[in-house]
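All protein chains but one are shown at their positions in the complex.
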Amino acid sequence: MLFTPTVVKNLLKKPATRKYPFEVREPFEKYRGELIIDIEKCIFCGMCARKCPCQCITVDKTAGTWACDPHECITCGYCVDACPTKCLTFKDVHRKPMLEKTTWVEQGTPPKPKKKAAAKKADAPAKEAKAEKAEEKPAKKAAPKKKAEKK
Amino acid sequence: MATTVIPFGPQHPVLPEPVHLTLKVEDEIVKEAIPALGYVHRGLEKLADIRDYHQMITVCERVCGICSMIHGTVYSQSIEELMDIEITDRAKILRVIWSELHRMHSHLLWLGLFADAFGFEALFMQFWKVRERIMDINEATAGSRVIVSVNVIGGVRADLSPDQCRWILSELDVAEKEIQEMQATIMEDYTVKHRTCEVGVLTYDQAYELGAAGPTLRGSGVASDMRMLGYGGYADLDFEPIIETSGDCWARSTVRFRETLQSIDLVRQAISKLPEGDIAVKVKGNPPEGEVYQRVEQPRGECVYYIRGNGTKHLDRLRIRTPTFANIPPLLAMMPECELADVPVIILSIDPCISCTER
Partner (left out) sequence: MLENVIEVTIDNLVGEVMNMKNDGHRLVTYSTYQEGENKLGILYHFDKELKTTHLRLAVDMDKPIPSVSGVYFAALLVENEIRDQWDVVFDGLVLDFNRSLFLDPEVTQVPLASNIKIEPKK
């Protein structure tokens, strides 16, 4: 008897459910749907692979590939927060169901090794200079320490 | 009289999660019940050896789907106490807002399942219709409906703008009106009272000695609620624990219904007291050697975390004790001298979350 007013109201109003998939609600903008990467901005540092709680991202710096297992990903967003160049984002709808398991590999341009080789040659004379400085530094460090002890 | 043994199996339409009870019955009166667990054991405490302490938050959130934010909160609080980190006031109040929203949606889910346990499917659907509003708030503010994943060590990851706060308050006003329409039905309807009053009685002394937790304890008259400890943002909010004295299924259901309305009030208080500031603090280094013990109030009761660190980025020991684990001995004490048809209602009245129990 106490529930009758609610029953009558429900009979007279339109149904509370939506006719999905013919009518789809507008997505909320902060929803963590599906991970997408802008491979041109990626510098292949590997931070996302280190932070991932499921260990589903593999980054290969020399070949320039970024791979993510879409079935292991829990869309937590730790990789998005950790990326230094902000190349990872989320779409606001979730991934459509698939018929079989897929893999997802993105190919980008690896960081150029030419700069490294030139840097190595420049480093070699610089390294010798650094070795000399390193010998001087402990001598300098020992001197202030002795002064501190005296004080 | 002959004794029949009836297995109340892992699969049952009224149970949300699998648990097995062997019932010894004499002519429809239950004499004894012996539990058997282990259907959803995942071994999550052992994962602390492989995942470092930042990644363990995602594991702890998935111990239970319905109280996932509160597991994340107590884990972050324990690590913050171990490493001596002080988080900002804004982060504390934001954690309180999402925790109370989680408490509301958990109690609304339980009220719906409880109505379904004695066949009142229309009321079940009404409660879950209100719950959809809370899920929409979760999705719009934190990013996901059920496992919101918004805690990090040192604060939270998502912020609430003033527009969002106003929208939350307007949605809660509508939800409060809809919940109050159902108060007369769940508390005073003739069918509901006939199925739940004087069923599964737990006295004050039994509840205290057997270590019951949460609404099971408060439905028997013991005024004990971990939010009175004043951890996190609860130190600035004022509230009183809700108790009922009759100790039967009706009392536990009434406690949960009133707590839902109280949570709406707590969210309103928290939003009005939201201070300015950052939402997270930077964390460097590893947890030092030491041990820490923290307790919080989940929708189902008191949850205890014990963490030991050893100086590396993996924790030495992570121990979780969830409230349903503590509520199983009282369940075994409620069973004798009840009718066979009351068994589903009694099991559901302690709010069994078996995946929490067995981690």
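Per-chain numbering from 1; labels A and B assigned in written order.
One rule holds for everything that comes next: a residue touches a chain if its C-beta (ideal position, glycine included) is under 8 Å from a C-beta of that chain, and two chains touch if they have at least 3 such contacts.
Nothing here was measured: the structure is a model prediction, and the numbers come from that model.
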item: Option touching the unshown chain, where B:75, B:234 or B:325 are the choices; value: B:325
item: Options B:30, B:60 or B:210, residue touching the unrepresented chain; value: B:210
item: Absent-chain contact - pick from B:6, B:174 or B:228; value: B:228
item: Touch residues of chain B, complete complex, unshown partner; value: 34, 36-38, 41, 43, 45-46, 49-52, 81-82, 208-211, 224, 226, 228-229, 290-293, 295, 302, 304, 306, 308, 312, 314, 316-317, 319, 321, 325-326, 328-329, 358
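The working rule: only the chains that are shown with their structure count from here on.
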item: Rounded Å distance between chain A and chain B, as computed from the means of their C-alpha atoms; value: 32
item: Partner chain A, residues of chain B touching it in the complex; value: 51, 54-55, 58-59, 122-123, 126, 129, 136, 139-144, 149, 157-158, 181-182, 184-185, 188-190
item: Chain B-facing residues of chain A, complex; value: 1-3, 5-7, 16, 28, 30-32, 51-53, 74-78, 81
